[in-house]
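Below is one structure. I have some questions about it.
What you see is the complex with one protein chain gone and the rest in place.
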Amino acid sequence: MSVRSIVTDRMTRHPSDSHTLDRYLGTGGYRALAKALEMPPDEVTGEVKAANLRGRGGAGFPCGVKWSFLAPAKPAYVVVNGDESEPGTFKDRQLMERDPHQMLEGTIITSYANGANHAFIYIRGEYPRSARRVQQAVEEAYAAGYLGSDILGSGYNLEVTVHLGAGAYICGEETGLLNSLEGRRGEPRLKPPYYPAAKGLYMQPTIVNNVETLANIPWIIENGGEAFAAIGPDGSRGTRLFSISGHVRRPGNYELVMGLTWRELIYDVAGGIPEDRALKCWIPGGASAPWFVPDDHLDLPVTLDDTAKAGSMLGSGAVVIMDETTCTVRATERLVRFFAHESCGQCTPCREGCSWLERILRRIEEGSGREVDVDMLLDISDNISPGLAWPPRMTTICPLGPSAVSPILAITSYFKDELMAHIHQGGCPFD
Amino acid sequence: MTEPVTVTINRREVSAQPGEMLIKTAQDNGVYIPRFCWHPRMNPVGMCRMCLVEIETPRGPLMVTSCTTPVSDGMTVDTTNPSVKKAQEGVLEFLLINHPLDCPVCDRAGECPLQDQTMAYGPGESRFVEEKRHFEKPIPISELVMLDRERCILCARCTRFSEEISGDPLIEFQERGNYTEVNTFPDEPFRSYFSGNTVQICPVGALTATPYRFRARPWDLTFVVSTCQHCSSGDRINLQSSQNRLLRILGLDSEPTNQGWLSDKCRFGFEYVASPARLTSPMVRDEEGELREASWGEALDYAGGALGEVISRSGGRAVAGLGGARGTNEDAYAFSKFLRSAVGTNSVDCQMDDGLDPRLLSGIVDRARIADLEGAGSILVWGPDLKEEHPTLYLRVRRAAQELGAGLVVIHPRGTGLDDRASVKVTYQPGRGGEVLSELMDGNGRMAEAREVLSNGPVVALLGRPGYGESPDLAEATAAFVRSLPDATILPLARRGNVFGALDMGLSPALLPGRAQRGTLAAQMLADRWGELPAASGRDCRRILEGLESGDIEALVLVGADPVRDVPDGGLARRAFENAGLVVAIDQFLTDSSRMADVVFPAMGFSEVEGTVTNIEGRVLKVNRLTPGPGQSRPDWAILSDLAARLGVDLGLVSAQQISQEVEELADIYRSVNWERLDWEDRDGVVVGGDLGYVPVFSQVTSVSPRSGEMALHYARTMYDDGVMMRESPSLRPLAPGSAAHLHPSDAARLGVGEGDSVDVTSVSGSLQAGVVIDPTLEPGVVYVPFNQPDTPSLGSVLGVKVSR
Partner (left out) sequence: MVEIRSPSVRRGWSESVRARASEIVKQYPEPRSAVMPLLYLAMAEEGYLTDNGMREVAGAVGLTPAQVRAVASFYTMYKRENPGRYLISCCTSISCMLLGSDEVLRAIEDESDVTAGETDPAELISVEHVECIGACGGAPAVTVNYELIEGMTTEKARELVRWLRTARPEAIVGAECQELFGGRRSFDWGAFDRDSALGPYPAFGPLGTVSGPAGDQEG
């Protein structure tokens, strides 16, 4: 099994104080920053491009390419997306709580590379400990001269503001996050024309990167993009944090080199299923991802491209394991309820469709399902995500609405018997 | 204009301007794409998703909202294929699942976009069997607007209008997801001067106007297109009536003027037309000194006889006329002709001692058009608070500054509606305008930034009187300075509905019809037609009132004016009326002025007469009739014509249209005006050119300060006041702010008063009690008192007042 630590190395070796500046400096911290500040900014971007680091927030867009799209207008901003809220995901929380300087150093390097003099770290409101640790790191960094004016005598200036969210999953969507940071409702913006690289925060060019993505930056600068690109299979370079939860013996965050199989991930890394119960299905990449089932997917390699080819995604790296005792109708209802609750409400199909789907599913789970409901679930889903394809097409502004469709496709294609059993028995067979 | 691009819509090639939204290109080429949230006068948001279409991309067909997709060359669009149809049906079904089916009792039914599009594009049935979303319904969100959140489809038209267009975001989306609703802050109602627009653009019956609710079904309404006469912008409107009663006014999207929007004063300020207080019969003062109803013959004999007596005793110059700015050009022309050829006087004024030199108003060189605001590099507003007195012009300036990038300099004695969009705002003490102008001309100190902004041409300057303590010379001196700014044009401001038309018809001492000055060739041509023109120069409003008070003027003919309430120095007007030998009034109501007349003739008015009006930029527009006048009321021109006949003069006027033709013949600049065309191809109006070319003269305006112990008075109008049209419109009457004294916090502290406390404001000519409003936008030492509020006496056109507890 190929386990190699980049972003969790320090916290593993120094569990008691990995979050402090002393420990960070004692383990090579801020060396990458010093190195980067000696390089021209576009060379820094070049290293990140060479690393082929793909975004760790969900969409998996190549980070260096994203930076190179930044429009030249000034001021430019860097925004750290620490609004981790995808059900099943808890990796950024660990990175922020246990090694805040690492992501902060990544933020400073990123800001330097992109010519930004103000960066914002947006942390979800339900993560006060993350926010405190990051804030402490920011204060330490200011005091030590890694932030503020003339950083390390380079002439480069950077201010960092830690911003606390207040309970809205949609702010994890980058344009929703920018609206939120501007003091507005966290409604996603239209793309086009509001691509952050051109019209982002305050309509200025803006880089939005996920916490884990930024946590990789210091390593890349210190060891070179090529070294990073040498780790892991093509298209899935470097390591990746997987948040494993649900019916497994050893849930938790695991930093892994991609390329192992799902079987290895579930049975070796996470220790298999308690009481050796049978695996029923799993969500391979956060609540938005279409489900996988043992018969079809257990021996697929865990890479971005193989997962996409099989009709799903690694998304935020959240793997939720469901064993044979799971009522998939209930699980689906719970997932769709999440999206209905988190829909921002601005566009019609998502606002109306998600809660309609949720209500039908609850009705079925509670025993008042009708046979026509099955086709209706699919047809309503089709009106949110035409063709029910992957990657999803959308009648909506952002992908939140189509995300609610993923679990419905799973139960109607893999677990239709279970759905019909609810309808015919007038209740949940698992109760 | 850039090179057009070619787009294929439903297999048909069309050409379009690049950057234009697909929904508009399609519509302009006969392809209607259904929509709810898109509005041509607001930025697209792509929220309702009704306008989904498919465009071809290298990666296959892509579903996009046509309201947010700009056209590009070679774009291929399908608006009707099965997947588009399915998506549209899907969106409609989603919109309907929580929409109540209360169409039979909904005001919007019959003109409801949701209803119409459901019929055209929707699924035949709903599959929704769950309980619909419920809200308390309907709730009042202001005195004028009711909100039914169950009907709302969350298209954000109303909220966008409030933020983007009118700049008073008092309604907003609240809550989230499926619980999202539009609402106000709990104790802060939607008191916007423009709230009615949200009702008009609401695509369902969620927002309804209290004055119209349950008054008519749309299919029972009779319509006519007309022009609003509350302010001088010339806003185009759709008058709607049922059973001969005016019930509703909607804004029309006319590019040069209001672009679809109206102020609530224009939209709801029509109720007075059907007021029971309207005059229905002539009235004559009897032996006991009471006005009693009389026949037309008796009243005309009485008035003609008395007027004739004055004229034969003291000559025509002992007679004066006031008013005429509230009617049509035709009525104003008749008034002008009556006074000059039947009476023989040049003493006439359509302004109420609250305006500017008529030559400046309608004859200035480099006069701006409203549309110039669109291309302006910078805009100077130094005059009345546009939001209060020129509401739709305010929207145009706001748009220019907010959306089109014009720099904006606002100079005013207190906060104005435009301040939040101003690049530079200068506040000053009334009376010190001359100093402020000198500073602006020097461009030093606090004015450096203003001059910097105004160095971006073209400059458009909107100049008028900020308040009544300010000398009218200030605007003229400012205009003279502004002409030195790059590519400057000037729009002088005066507020009464048809004041510019009335000036063009000669209702001022110095001007004759067609902006002709006395003693010119044009005047000579007029004399050929009218007969000999009076030789003596005439008096303006203030001097007419002074003449009446002193007895130099013996008789007054009043047409649709209420000087006692309307001139800044109400005390002077009252004394003038008390001393007047004879007052003949033509009016729709017994006002505080006409109540003191000897003879009162009942006049027809708005929505009852046909004619033309001329707006602030010299644009002639048509007004049309929809409802009959009450009782025995008649048009002004007909009354004046009969009165002239009693003086033995035939004015030769037979109909409003004939008058219009006479104006066309006599006044060169009105040659392009034609009634038929104004109803059709010229329905956006015709700008009458041939300006006087009046060059504003710079004069040093002396600054004046209040005496010690006094405060400087800022005395200015509000949108809602105690004018007779407001007083007789029940929906608007309660909205007048009432008697108030706005004080800077430091003055309030000095006086030991707080918000809501009562103070006495005393001037040499009047005294009133007012509630204190703490107003940090004022300069210390200034008190702002809204002009002409219910039950409030006039303070006069004074600069200094005493304010005490």
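Assorted remarks:
By written order: A and B. Residues from 1 in each chain.
Going forward, a residue touches a chain if its C-beta (ideal position, glycine included) is under 8 Å from a C-beta of that chain, and two chains touch if they have at least 3 such contacts.
Not measured: the values here are computed from a predicted model.
The omitted chain makes contact with just one of the residues A:118, A:191 or A:263: A:118. Only one residue from B:186, B:648 or B:709 touches the chain missing from this view: B:186.
Checked against the full complex, the candidates A:97, A:212 or A:358 give a single residue touching the omitted chain, namely A:97. Of the listed residues A:128, A:145, A:193 or A:426, the one in contact with the hidden chain in the full complex is A:128. As for the chain not pictured, it touches subunit B at residues 140, 142-143, 146, 168-176, 183-189, 210, 420, 734. For subunit A, the list of residues touching the undisplayed chain reads 11, 15-19, 75, 84-90, 93-94, 97-98, 118, 124-129, 131-133, 135, 161-169, 180-186, 202, 243-247, 251-253, 283, 287, 318, 320, 322, 326, 330-331, 334-335, 338, 341-342, 344.
Following the convention adopted for this analysis, only the chains that are shown with their structure count from here on.
For the pair subunit A and subunit B, the distance between mean C-alpha positions equals 55 Å.
Interface residues of subunit A, counted against subunit B in their complex, comprise 168, 185, 190, 192, 340-349, 351-356, 359-360, 363, 372, 376, 380, 382-384, 386-387, 393-397. Subunit B contributes residues 45-50, 52, 62-63, 68, 83, 86-87, 89-91, 93-95, 97-98, 127-128, 130, 153-154, 156, 173, 175-180 to its touches with subunit A in the complex.
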